[in-house]
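Below, a portion of the complex is reproduced, with chain positions unchanged.
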Amino acid sequence: MGMPVEFNTMIVTKGKEERIEENIFRLEKEGYRIYPLDIPMDVRKTKFGEKSGTAEVQKLEWSNGRTGITYKLTSLHSTN
Amino acid sequence: MGMPVEFNTMIVTKGKEERIEENIFRLEKEGYRIYPLDIPMDVRKTKFGEKSGTAEVQKLEWSNGRTGITYKLTSLHSTN
């Protein structure tokens, strides 16, 4: 009877993000997930990988067992 | 730094719902709110009023400090 939800404190893209606008991206994930909105958060390509940038989540959508995450990339972390 | 969220276990419409389709409605509320999805839930017009029906939330959208709730009314509670 319970509803499982996952709290997340960073965005892990796994390279599945879609560019919506210049620095706005959208990502879809399995399950219902909560990311703090409007707060700077680390972005990584893989869970244990390097930080690739900083973003703020602008929108979360839950339906059909999936979460849509729209985020604004505010800075890129270059590793050169 | 924290993000306030409100857990809700029933839908209180305050008469602000919009009909999207036959038995599908959408409601917008201030703040970020969690309603269990895909679970039968009471619908009321006012917080302390009578139950007006039963619904299942199909979609939640969080953005700009507001929550959009799309629900399917599965039964109406007639009080005659």
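Which chain is which? They are A and B, in the order written, and residues in each are numbered from 1.
Convention: contacts are C-beta pairs under 8 Å (C-beta built on N, C-alpha and C of every residue); 3 or more make two chains touch, one makes a residue touch a chain.
Bear in mind that the values here come from a model prediction, so they are computed numbers and not experimental data.
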Item to check | Homomeric assembly size (copies in this file), of which only 2 appear in place | outcome: 4
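Operating definition for what follows: only the chains that are shown with their structure count from here on.
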Item to check | Interchain centroid distance [CA atoms averaged], chain A/chain B, Å | outcome: 26
Item to check | Touch list for chain A against partner chain B, complex | outcome: 1, 3, 5, 32, 34, 36-37, 39, 58-63, 70
